[in-house]
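What follows is one structure encoded as structure tokens, with my remarks underneath.
What you see is the complex with one protein chain gone and the rest in place.
Showing chain A:
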Amino acid sequence: MSNLDPAFVRGLTRPRRDFLKLFGAAGGGLALAACGVEGKKQAPAKQSDVQKYWAGKTGKGHVDFANWPLYMDPKKPELKLFTQRTGITVTYKEVIQEAASFFAKIQPQLAAGQSIGYDIIVITNGIQFGQLVDLGYVAPLDHGKLPNFAKYADAAYKKESFDPGNVYSLPWATGITGIAYNPKYVKEEITSFASLFDPKYKGKVGMFSDTQEIGNFGMLALGIDPEKSTAADWQRAAEKLKQQRDQGVVRKYYDQGYVDPLAKGDIWITQAWSGDVFQKNLEGAGLKFVIPQEGGTIWTDNMMIPKTAENPVDAITLMDFFYDPKIAAGLAEYINYVTPVSAAKQVILQDAAKASGEDKKTLTDLAASSLVFPTPADYAQLRHYRAFKNPQEQKQYESIFQPIVTA
């Protein structure tokens, strides 16, 4: 609507009779057609694009970082250290509660080529990750500026199917979607997806509002592997989830906001992300997290630089900083998510050797935790997200699962 349609402007300036005519088929059509929303699918980035993007860009000494809640120690020791070492200041904001709603918020600005006010954003390898790449909204990374990543990142994280060769993204952390429960109210060991559908917990079950998260659990409860699922499987899963909802089992569909209700007792058992409950437990919540016997889903949250970022050089410096094993270890110790730097395990064990008492036990447990350093056997148990072949397929998926969460 940047260029006003002439017919429309005339309509505003002429007497009322003409103005009304505007809404007749012809004039109205012109005005309406002027409002089309442009989409622009981009070709994948080439090496020359990388050079073109980074050419002439220099550091400005500041980074604006948008991340999810519960993804860093509130005291921000890593960022303080970074500022100490490099002189670059960081503004860290926990503004991402859900991938889809965050993307929808930044999309219009990115489409208009404007800065979104953040130099690093953290996006899960889901639908929105693909859209950011397809629309050419994210900067191709200059690997010449990423020495730590080259040296310390695990091989598996350099060839992830959603971004092979890390053209656009570096993993922040990997996590597992499983089940969390509050043992104060739930008096049994939870081991299976079936508990989320158990009428015994009527009105006390939390599910995610993210269509992929909820769809995945619907499918896994039916024994379907989401990664290999078909449209027919989605329908079956949707039926199961609808039944769960209509029986009154589900209390509410949550974004990141599920943790407090779980601690408060509004919900007793819920879909959950692996690290969250451990951090909540630091406040004494006493929650439990389990990967169901049928397997959980694994996902990776990735740091990306929007093309319109004001400080891309400082941003990429910070991204690389997190691949220093010492930093990665400190982060993992607090957030309890899988770190893409397995060398961090040695650092944690060294820390444990120096520590004593309760701290020593916590650190030793952490190094052995399959939720932070999964073994190949653990990985084999986990399921991956369905990658959509095209927007039509994705739209079909969303039209099946979206009505469940907005009943």
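The criterion applied here is as follows: a residue touches a chain if its C-beta (ideal position, glycine included) is under 8 Å from a C-beta of that chain, and two chains touch if they have at least 3 such contacts; residues count from 1.
As a working rule, contacts and distances are computed from a predicted model.
Hidden chain, UniProt protein name from the list "YdbS-like PH domain-containing protein", "3-hydroxy-3-methylglutaryl CoA synthase", "Cytochrome c-type biogenesis protein" or "ABC transporter permease": "ABC transporter permease".
From the options A:Pro44, A:Gly286 or A:Pro403, the residue with contact to the unseen chain in the full assembly is A:Pro403.
For the chain missing from the display, the contacting residue among A:Lys105, A:Lys151 or A:Lys228 is A:Lys105, taking the whole complex into account. Across the entire complex, the residue among A:His143, A:Lys158 or A:Lys252 in touch with the chain not shown is A:Lys252.
By the touch definition given at the top, chain A reaches the unshown chain through residues 1, 8, 12, 29, 31-41, 98, 100-101, 103-105, 107, 131, 134-135, 202-203, 209, 245-246, 248, 250-253, 261, 264-266, 391, 395, 398, 402-403, 405-407.
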